[in-house]
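Every protein chain except one is present and positioned as in the full complex.
The chains carry the letters A, B and C, assigned in the order they are written, with residues numbered from 1 in each.
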Amino acid sequence: MIKASIIGITGYTGLEQLRMLLAHPEVEIAYLTSRQHENTPIGEIYPHLAHLDLKITDTDHKEVAKKSDVVFLALPHKTAQSVVADLHGKVKVIDHSADYRLDDLPTYEKFYGLHTHPELFKSVVYGITELNREKIRTASTVANPGCFSLLTQLMLLPFAGTIAHVDVMAVTGSSGAGKTPGESTHHPVRNHNIKSYNINTHRHIPEIIRTAQITPEQISFVPCSGPFTRGIFATAFVQTHTDKDPKCAVETYKTHPFIRIQEDVSLANIVGSNYCDLSYKKISDKRYILQGAFDNLTKGAAGNATQVMNLMFGLEETTGLKNLAPLYP
Amino acid sequence: MIKASIIGITGYTGLEQLRMLLAHPEVEIAYLTSRQHENTPIGEIYPHLAHLDLKITDTDHKEVAKKSDVVFLALPHKTAQSVVADLHGKVKVIDHSADYRLDDLPTYEKFYGLHTHPELFKSVVYGITELNREKIRTASTVANPGCFSLLTQLMLLPFAGTIAHVDVMAVTGSSGAGKTPGESTHHPVRNHNIKSYNINTHRHIPEIIRTAQITPEQISFVPCSGPFTRGIFATAFVQTHTDKDPKCAVETYKTHPFIRIQEDVSLANIVGSNYCDLSYKKISDKRYILQGAFDNLTKGAAGNATQVMNLMFGLEETTGLKNLAPLYP
Amino acid sequence: MIKASIIGITGYTGLEQLRMLLAHPEVEIAYLTSRQHENTPIGEIYPHLAHLDLKITDTDHKEVAKKSDVVFLALPHKTAQSVVADLHGKVKVIDHSADYRLDDLPTYEKFYGLHTHPELFKSVVYGITELNREKIRTASTVANPGCFSLLTQLMLLPFAGTIAHVDVMAVTGSSGAGKTPGESTHHPVRNHNIKSYNINTHRHIPEIIRTAQITPEQISFVPCSGPFTRGIFATAFVQTHTDKDPKCAVETYKTHPFIRIQEDVSLANIVGSNYCDLSYKKISDKRYILQGAFDNLTKGAAGNATQVMNLMFGLEETTGLKNLAPLYP
Partner (left out) sequence: MIKASIIGITGYTGLEQLRMLLAHPEVEIAYLTSRQHENTPIGEIYPHLAHLDLKITDTDHKEVAKKSDVVFLALPHKTAQSVVADLHGKVKVIDHSADYRLDDLPTYEKFYGLHTHPELFKSVVYGITELNREKIRTASTVANPGCFSLLTQLMLLPFAGTIAHVDVMAVTGSSGAGKTPGESTHHPVRNHNIKSYNINTHRHIPEIIRTAQITPEQISFVPCSGPFTRGIFATAFVQTHTDKDPKCAVETYKTHPFIRIQEDVSLANIVGSNYCDLSYKKISDKRYILQGAFDNLTKGAAGNATQVMNLMFGLEETTGLKNLAPLYP
């Protein structure tokens, strides 16, 4: 059994990571930590987990690492910088923060601010299994991608290197904003609403740039908030330099178990599961409409991280994730 | 034209009061005030009102009163105590706070704390038009009822004086919690959820006691939060001392234009309107099931206050409120 | 008072038209007709209207016309063809169907099938007040636009004649699918879902082509169904032939009372009202992101038709529609 710990359990990413690990047949929980709680049964914070005999502690991360085979970091951006630096090479680490997703210091600084350990950028593997499967197998530390950026990258990957321009409109559920109440997730505001925010300035854009082989000028990215809890539904209008057969996507993903090329994409089809549904339609010469959807907390965060863990430990990539049968209706 | 002002415009009650007044053919807006804003176009705070040429000011309430025929107070509980005391008798006042809803100091203090002006309790009229229509016509200050308490009182009114016991389960929309984001209105929590809170301790209970002619021991009140924005849907299980014909409700409300006795009650039928739908079913000897629904912001707050205003100014009770055609679907 | 009738009252468009007319100070209802109902109080079909003393009859449309100043047709496509032909020139007619929205028979036939009265195409005015205000004033019959097409046209109008290419992604509420239950509006399917349908084949596309001065090859239109009841939220990615200042939109709409140019567009800001919110952002040379939202039943159908009626009767364009204060939250 793999001894797995989650540092930063109380947020939605940590919580979903726990959901994944509880469903995993090869994992046992070592530590669940949070700075705000000491020896608190998890059911006191999250009553939907009241049946579990698990405690939240504020154990130091180095101590956690000693007793664990893998540590999932579900910490705020910037906070993870030094924790990764402390643990890198001593235990397998899967980092949900943005701190090691980029390999370029100026870009990191532009979007997030100072970084104390840029020397680790080259050592941390970017955790898209569909792109970096082999590197992930031997990685010590993996940076799990951002949700919007992972979905967009998965949509664009079959077209990477041939994109002249792409416009993306992506609608996300409210869980993407995390556990802390705010104006944009206030129910009277969010319910029965759609609005966009951070057009062309969203922090997930540089991750997309990195793998889609485009410049910032070649993409418009319109993130929107939608009136549902889980999932992202994205539409991309793509122009290519050369004509492509949209069936190339089938080829790209033929060995990747959680990517489904569908005729049509529907948000409800992926909620609660680790599947990412994609569709590719050719509109005219060099013009395409791509659509994609996944659960932002699952394939968009903790499910993907579990795939990564499976690879790092030599397990079948789908272990514990197929148990997680899709939830519909 | 009636010159009307709203003190405390930025919360949901003030905002709904403005919606009512904008639709009223006999009203012109004098002042919209808020402590946090000075000379701010209302569209900057609420973009859905961007077309209006109205400003929010922080004008002192005495100054507001001088230039107004009626002042609506949409202030927090406790804050309204002294403002009512300052304005009472100088301008017509309709108070949305709980500060003058009760006529009994110990009960007020038990549920809300200290009161600086209990001497006004007897002068302020409790604003249920279906109960106190004549007193409201000549009132100087009216206390608008709480939303849960108004709906429950309207349900029970035809049975008042004959109730042996009543159990109420009432589900409210998220707008009832107001404008400030919090745990219970966080979209990932509220969406797809129902839960109860403050069972038998909710502050609206003493208002119900007052008019239903029962003691606290004769009622259980279970307020619940539901996954929608507007409206309250309530079910009451009533036992009476003597057998009643449920048709008595038709008689009670025959001259009251916003009460509709329906075969069945459906939340969607009242959203956005000032109607209150009620149903009365006899189950067995001395046992009844009552159901009721209204929009907590409209008939449950600002619509009722507008009815009150109409009476205070000798207008037809429905003026400006029938324009407000029900919104369905 | 204008005597107004609605032929086809039982669907959502007819119902919303009634909501508009009930809030209008210059209108009295003459007839509300439906083939399926004879002398039925409207509250029996729609309990949210139980307080109204109005009956649904199956009066013949010619008889209706004799007693009316204006007739709103809320009939299915194809059914309206002959009714318009019967009434044209005898009474003012505002037609909610698609039957006279296009001025070109082959296009009509391609999207809808046979037409028995194409000779009337040139006599019926296309009902966009922001485009055809003067023609509407003197029209006998007006074709009210489709909801997706009206919003898209309003978004594109300031750029008409300069568009090289446009990609539109528009999400609509479930009321757009009408009153008849179906797979796509089944609550377990629609709730917590977004999906697209009829990409580049939607029937509203030829209306857009007509006024945006583009060919079908220059537009991609992705209609989506969203998990809410009312409203459409659209995002358009526009490339122009020549550089434009996005502020041109302010100029285009400066005399049009229901168009609001906003910094950001939010679906909740327009629900229940007749306002259409638009935003224009320049991204780079000749590239723009446009967003728009309106209530598909109000400005997207019955509210727009009421604006049209106001013009046809020489009333202020906003009469009865400003009473309809926006509903938020």
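The rule is simple: contacts are C-beta pairs under 8 Å (C-beta built on N, C-alpha and C of every residue); 3 or more make two chains touch, one makes a residue touch a chain.
All values derive from a computational prediction rather than experimental measurement.
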{"item": "Hidden-chain contact residue, picked from the options C:His37, C:His88 or C:Arg190", "value": "C:Arg190"}
{"item": "Omitted-chain contact residue, chosen from B:Thr57, B:Ser123 or B:Ser266", "value": "B:Ser266"}
{"item": "Touch with the omitted chain, as defined above, among A:Ser196, A:Ser266, A:Gln291 or A:Asn304", "value": "A:Ser266"}
{"item": "Contact partner of the left-out chain, one of A:Thr10, A:Thr129 or A:Thr229", "value": "A:Thr229"}
{"item": "In chain A, positions touching the absent partner", "value": "12, 15, 18-20, 22-23, 25, 46-51, 174-175, 192, 229-230, 257, 260, 262-264, 266, 268-270, 272-273, 275, 277, 322-329"}
{"item": "Touching residues (missing chain, whole complex) on chain B", "value": "167, 169, 171, 188-189, 192-197, 199-200, 217, 220, 222, 224, 226-231, 233, 235, 237, 264-268, 271, 281, 283-284, 287, 289, 291, 293, 329"}
{"item": "For chain C, residues in touch with the removed chain", "value": "12, 173-175, 179, 181-183, 185-188, 190-192, 227-229"}
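Going forward, only the chains that are shown with their structure count from here on.
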{"item": "Type of chain B:chain C copy interface by residue overlap (half), same or different", "value": "same"}
{"item": "Whole-Å separation of chain centres (CA-atom averages), chain A against chain C", "value": "40"}
{"item": "Computed distance of Cα centres, chain C from chain B, in Å", "value": "35"}
{"item": "Of all residues in chain A, the ones touching two or more other chains", "value": "188, 191-192, 227-229"}
